[in-house]
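Sending over a structure as structure tokens; questions will come in a sec.
Here the complex is missing one protein chain, while the rest keep their positions.
On to chain A.
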Amino acid sequence: FLGAGGGNDIQWCFSQVKGAVDDDVAEADIISTVEFNHSGELLATGDKGGRVVIFQQEQENKIQSHSRGEYNVYSTFQSHEPEFDYLKSLEIEEKINKIRWLPQKNAAQFLLSTNDKTIKLWKISERDKRPEGYNLKEEDGRYRDPTTVTTLRVPVFRPMDLMVEASPRRIFANAHTYHINSISINSDYETYLSADDLRINLWHLEITDRSFNIVDIKPANMEELTEVITAAEFHPNSCNTFVYSSSKGTIRLCDMRASALCDRHSKLFEEPEDPSNRSFFSEIISSISDVKFSHSGRYMMTRDYLSVKIWDLNMENRPVETYQVHEYLRSKLCSLYENDCIFDKFECCWNGSDSIVMTGSYNNFFRMFDRNTKRDVTLEASRENNKPRTVLKPRKVCASGKRKKDEISVDSLDFNKKILHTAWHPKENIIAVATTNNLYIFQDKMN
């Protein structure tokens, strides 16, 4: 496993934890998405209460180089509010489903955040100067009597305490009948896609009153519905290519140059079912909860209930690598169906060099798979290890039979403690792992 040992094995250390300490979790504080920006300097989280919290990494302390900069709160704002759909008599949740950063073009930062129905483009800008010395206004803003002005002066900028402001620049609404599960920014940095259960729309970042429907899998007769879209993403380099995954375990790659409505896929990725493993739950556990392209664009990774699969875009009939996340749950599927855990949507992510992939599990465990060494490790996000630079101890789940010391038996796992969202810094070995209401930041041990 990745852990103590020579060579290139990473030793993960606790760095920080954000969020409330008490076990009583306020529903609004449940973290629903985590995302680093393109430089890794900013880390954004969204929660069930519709808020976005952005952390900024402080500049590396050159003198004390035993750790990288810490992440501190940079900006907090209310992105979405609960709404009521009067036509359907249903509430629209304010929960942030996804955040995606735009690459930085100027001093300000931009991100897209979305709930079930509406996508918003937010501008986050810094203000550390303010103008002083107006002719017609006092410092407190009151207007001066013009007759008292005897001389003119040029207002100047004077430094002030740093203020970070978030303002909504665009609101992309009314384009989704079903719940938005994904947003993805195109490599042209001008357009982006949003996907709900049955449709995918293409937007231009500047235009809010119009979007193009590029995928529509809604059957004419809703009674015939057997498959939904679960995730979608643009290719990182090829601006005409995107993929979307389904609840039946398939991934379709589409080329927007082929036709306006991408109803016919260019490629269909599907692994034939293993007949010996067939059960009533086979379809449910094959449903893909997340799809992510590698940074190189050559591979894509999918997450289904029990495994992570790496696909080569040139090979459609099976994945090139498969990693078991928690195979010991296969014999518990009935119970997991009964308590709805089988429908949990786990995400997955690549490290910066595409050599390691990470995903979450239950009991606040998360797993990493090294594609080169074929070794894997299970770690735990818990406040027990919360001394900085404490190396995390690998965990092990005992599937059956005699439980060894330090192992945890399957029946003792806490299925309420699930890690659905994880993120990896684009350049360094820094990871952000979200438990229900806490955000953990781990770094590799530096010597």
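FYI, contacts are C-beta pairs under 8 Å (C-beta built on N, C-alpha and C of every residue); 3 or more make two chains touch, one makes a residue touch a chain; residues count from 1.
Keep this in mind: contacts and distances are computed from a predicted model.
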{"item": "Choices \"ALA-interacting subunit\", \"Sorting nexin\", \"Glyceronephosphate O-acyltransferase\" or \"CDCA4 protein\" - which one is the UniProt name of the chain not shown", "value": "\"CDCA4 protein\""}
{"item": "Option touching the unshown chain, where A:V164, A:V228 or A:I408 are the choices", "value": "A:V228"}
{"item": "Option touching the unshown chain, where A:E93, A:D304 or A:E347 are the choices", "value": "A:E93"}
{"item": "Of A:N174, A:N237, A:S259 or A:S331, the residue in touch with the unshown chain", "value": "A:S331"}
{"item": "Where the unshown chain meets chain A, residue by residue", "value": "88-93, 116, 178-179, 197-198, 222-223, 225-228, 230, 247, 275-281, 283-284, 287, 330-335, 337-340, 343, 400, 411"}
